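Missing here is one protein chain; the remaining ones are kept as they sit in the complex.
Letters are used for the chains, namely A, B and C, taken in the order the chains are written, and counting of residues starts over at 1 for each.
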Amino acid sequence: MEIAMDEARLAAFMEEEFPQVAGDFVIESVGEELIVRLKVGELHLRPGGTVSGPTMFALADVSVWLAILSRIGPVALAVTTGASIDFMRKPAAGRDLIARARLLKLGRVLAVGDVLIFSEGEAAPVARSSMTYSIPPKG
Amino acid sequence: MEIAMDEARLAAFMEEEFPQVAGDFVIESVGEELIVRLKVGELHLRPGGTVSGPTMFALADVSVWLAILSRIGPVALAVTTGASIDFMRKPAAGRDLIARARLLKLGRVLAVGDVLIFSEGEAAPVARSSMTYSIPPKG
Amino acid sequence: MEIAMDEARLAAFMEEEFPQVAGDFVIESVGEELIVRLKVGELHLRPGGTVSGPTMFALADVSVWLAILSRIGPVALAVTTGASIDFMRKPAAGRDLIARARLLKLGRVLAVGDVLIFSEGEAAPVARSSMTYSIPPKG
Partner (left out) sequence: MEIAMDEARLAAFMEEEFPQVAGDFVIESVGEELIVRLKVGELHLRPGGTVSGPTMFALADVSVWLAILSRIGPVALAVTTGASIDFMRKPAAGRDLIARARLLKLGRVLAVGDVLIFSEGEAAPVARSSMTYSIPPKG
């Protein structure tokens, strides 16, 4: 598949579409795999200092959304229709999270991607997720 | 099943455990079904004024967590191990979300619940979710 | 929602479409809930005499498919696009399984349903599942 948007264009589009949260996410690389860093801050933490489940869900969600856009270009209206997530290990305290997303299907109306999430520097994933998106018809 | 914690005790425990977010959630009733209201605020919205996916995930997550605690008492360490969620309709703008959670299994080590989420006043659900929790062994 | 096909028409259509397996399933009732019985036979069992996971998956799948058809009529090409399932208890040996399915969304292109599966005569479900179907465009 060809790349339709690179790191810089994706970052600019995310900033436009999701100004409240875009600052939390850094797109580290775009290719067969799309890699996103979550800059972990106070807001993302649970008592005990680990990242909350909904924050990991948000990271998985944005990573697959970016992976889709990297192929089809700036389509804000791609919406998540379904997701599954497994929380497998406690994230390491005080570390950023790194999401590695890949597209498994990019159809005319549906796209499917999956994601592994790691505490930076660790080999074993803290979570896995798969996400389904509905692609709006081209107008 | 017996009720181990009522609305007031659950609300106090949630406030203690999750002070950053507890103010967003109102426990409306506890019983066969546990009903939680999300007081929708700016922070929860996507452009266009609808509630974000991660916010709905957080609402589903907290609802099943509360349903478990309402049966087994104040066990902070019950942790989500897996979840699936389907986003089925766009939430109505400017309306609170209402989650209706039920427990399907409350085992010694695993609990499973499911949730329907509605825009207040609507009959058709905006999302469904199922959640699996790991219950810590009694010390 | 209106009922487009009743028990007898659904059973005849299932027999036409899935002759190899239709004999295993009995449509017990059609309405807000669609109820299907799996007549458990040797082929469905694991050692120890309990029904296998893939058999329960098949029961959930056929139940939501029938629930969709009961509303939209005989559309053979509705296909499952995604599913989640939780196996919560061991089915009772020597008992039929009863699936209770409901439709949560019936859109133009996607339908979502969920299912609880019981060993006949038991109050606690052995499994829960949610299923997403793609509806073919009307020709």
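Following the convention adopted for this analysis, contacts are C-beta pairs under 8 Å (C-beta built on N, C-alpha and C of every residue); 3 or more make two chains touch, one makes a residue touch a chain.
The shown structure was predicted, so the numbers you read here are calculated from the model rather than taken from an experiment.
Peer 1: Could you tell me which displayed chains border the chain that was left out of the figure?
Peer 2: When the entire complex is considered, the left-out chain reaches A, B, C.
Peer 1: Give me the subunit C residues in contact with the hidden chain, please.
Peer 2: Spelled out for subunit C, the touching residues are 17-18, 20, 43, 46-47, 52-55, 57-58, 61, 76, 79-88.
Peer 1: Which residues does subunit A use to touch the chain missing from this display?
Peer 2: So the residues of subunit A touching the missing chain come out as 84, 86, 88-89, 104-105, 107, 112, 114, 116, 124-125, 128, 130, 132.
Peer 1: Need a quick check: the contact residues on subunit B for the chain that isn't drawn.
Peer 2: Within subunit B, the residues that touch the unshown chain are 81-82, 84, 109-110, 132, 134.
What we mean here is this: only the chains that are shown with their structure count from here on.
Peer 1: Answer with same or different: of all residue numbers used at the interface between subunit A and subunit B, are over half used by both copies?
Peer 2: same
Peer 1: How much rotation, in degrees rounded to the nearest 5, is required to superimpose subunit B onto subunit C on the basis of Cα coordinates?
Peer 2: 180
Peer 1: State, to the nearest whole Å, the distance from the C-alpha centre of subunit A to the C-alpha centre of subunit C.
Peer 2: Result: the chain centres lie 33 Å from each other.
Peer 1: Can you list the subunit A residues in contact with two or more other chains?
Peer 2: Counting only residues that touch two or more other chains, subunit A contributes 81-82, 84.
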